[in-house]
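Data block below; observations after.
Here the complex is missing one protein chain, while the rest keep their positions.
When the chains are written out, they are named A, B and C in that same order, and each has its own residue count from 1.
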């Protein structure tokens, strides 16, 4: 009979906010709109720990993940956040001492896009999902997406135009993200589209000369600060999701790898849909 | 006369939580206990932005940093958090539209340590400081430290002892950190010492054979889960800083690069000193 | 008619060793032993550039990747290095000015393993493939694998045993890798197994208490320096692959995240199979 050292009383009897595992990688499948999507998930699982228990039995987390991976192949969840929900439900069953469980998964993700000239290109994104569940409560679910696009500086453009009569400016790679509480009515693909429309232009992995020109042209007709990207994302979210409850948490971010500087420009709003509707 | 595009009204009139710069690197000096310490600071500066203003003038942040670097050489601050405080004060002066300013700095940091056998070794750490200031309010300051040490698993040790009569276990590199609100009474070096004492053993960059043996022996006499590391840090902080106000925010973390797994074990407490005193 | 700026003569007429794209991510399929494996490939493609041509037409690389991704789903290659070979062949066709093409792909990769106690666990690895082809020559292909395991220090163990009569030591996570020229006779899975056998023990994502104990015990019966890991890998490769030509390039590495230090220990051999056979 092996000792259960984790179940002992600790010397310093404080409860802990999160105890668990980080950096677990597993292939998982989800089923989006009749299409099975293969992801390589980076997984973090945590429970809270009462002051009366020395340790959390971390191998239970690893077992849950292993079973979920298997079942995700046989019977895929319809989203990454539903997969997270299944996991936190299972965690509360097996960590009987915990009052709360949290699952965080992120993965590379791909969608087909069409360049201005009509060429198809498979574009890379990041998706993230989180589920947090208190014992006896419904799980709260969140989704996140990260999108790479391009911004053109409105300030340099306007001043250069005034002084030199030309419309060039500095432009650069921009990484924007949205993290939003999801009651089930939001689709990650839609949020990705909203972000792409909020940049000076989305970018593409394949651009032949004619296409490149049109992308650059579109961007220069649509200059944006990092601040503009965040606000335009928020505006579109408020306008599109009229049924989301006021309490819905939303975080929008935009970070530009400034071409004229060695550092980045950054803008962020952390709020609720209710605040944005005021 | 150049256009001030940033001061225009934006189309989507949402306020923003944080607008600023990330990834600025500068050498700075601080003066700790009569000793000038040269740091290479990684700096992030943010202000909030009202709904009536299109953009924040980010070049003001860069100017503030440049001036602070210069003045830090001539007249060093006595801590990184005091440097952050000077910066947020200046930020509120120059971003007259902002109601709040935030400065975050982190840096490599070094302290001399003594091995069990008495050999001196300069050990690397990370330090972090944050200052957040609302207009017309006092700045809130925080310090953070990150320390690498070693943990030995108590569970494997006990079961191996019971079955095989030996006392070996798995052990590994552990990274622990504390982030704490600082009214001025806390010194980063002291928090580093507290973390080192809370691990199975601190580690050293130089260990000759005799020293190595003693470090390994000490660790095996002192097995710790990640949970134990966090709790022992908290216990020592509560016991040592009796004058800190109850509202003092404190975050303690421990992450083990498990030698028996490819993933990490993690424990965390996010709380206030008042909660810990209950 | 768009200008072909890349085909102009450059002002400084030096040839270039490598011109191309880095950081392209795409999902690809390969077919290993009747099983279709879904990978998320990180891709780098390069050609050389003659002194007479200003630029390489980089969009051709992106087109090749897009087509290969599609065809990898319909008709999977049997290995990542065969996929690289297809790519470099296509590159030499489309970059008619180049004399050499190079494709490098790496990806997360997973294999099922069995713990000492018989529990199944899907373990994460990295695989890498490279193909380099000179015009009119056969492609040279290479495969690489990276494996996480555990090492126990033989030195501390022996000295502790002599002084204290105990067999504990420090142990830690070890990352070992092999990169080897592959004429087609080497399978990545086999190299992964060779590396796992060359460590003190392979590690597992799931370990219940009994299993944990056995893994730790096995590791302590099999202490290894980073140097031992590299040599034992090389010994097994020489012994197993008797038909590889003497000219076969092989690189073996082992890096330990030393639990007693904040830095890593590292050992490496860069050689040919012929050298090792002497």
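Here is the rule we use: a contact is a pair of C-beta atoms (placed from the backbone, for glycine too) under 8 Å apart; a residue touches a chain by one contact, two chains touch by 3 or more.
What you see is a predicted model; the values in this text were computed from it and never measured.
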Sole touch to the unshown chain from A:22, A:94 or A:220: residue A:220
Among B:71, B:121 or B:193, residue touching the chain not depicted: B:121
From C:17, C:52 or C:185, residue that would touch the chain that is not displayed: C:17
So which of C:56, C:77, C:121 or C:201 would be touching the chain we can't see? C:56
Name every residue on chain C in touch with the hidden partner chain. 2-3, 5-6, 10-25, 44, 46, 49, 54-56, 58, 62, 154-155, 158-159, 162, 225-228, 230-232, 234-235, 255, 261-271, 276
Tell me, which residues in chain B touch the chain that this view leaves out? 2, 4, 24-27, 38, 40, 59, 62-63, 65-66, 69, 108, 110, 120-122, 124, 205-210, 212-213
Using the touch rule from the top, list residues of chain A that touch the missing partner. 123-124, 148, 150, 153, 155-156, 159-160, 163-164, 166-173, 203-205, 207, 209-210, 212-213, 215-217, 219-220, 257-263
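Assume only the chains that are shown with their structure count from here on.
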Interface residue overlap between copies chain B and chain C, same or different (over half shared): same
Chain occupying the middle, per Cα centroid: A
For the pair chain A and chain B, the C-alpha centroid-to-centroid distance in angstrom is 26
Taking the mean of the C-alpha atoms as each chain's centre, how many Å separate chain B from chain C? 36
Counting only residues that touch at least two other chains, what does the list for chain B look like? 155, 159, 261-263
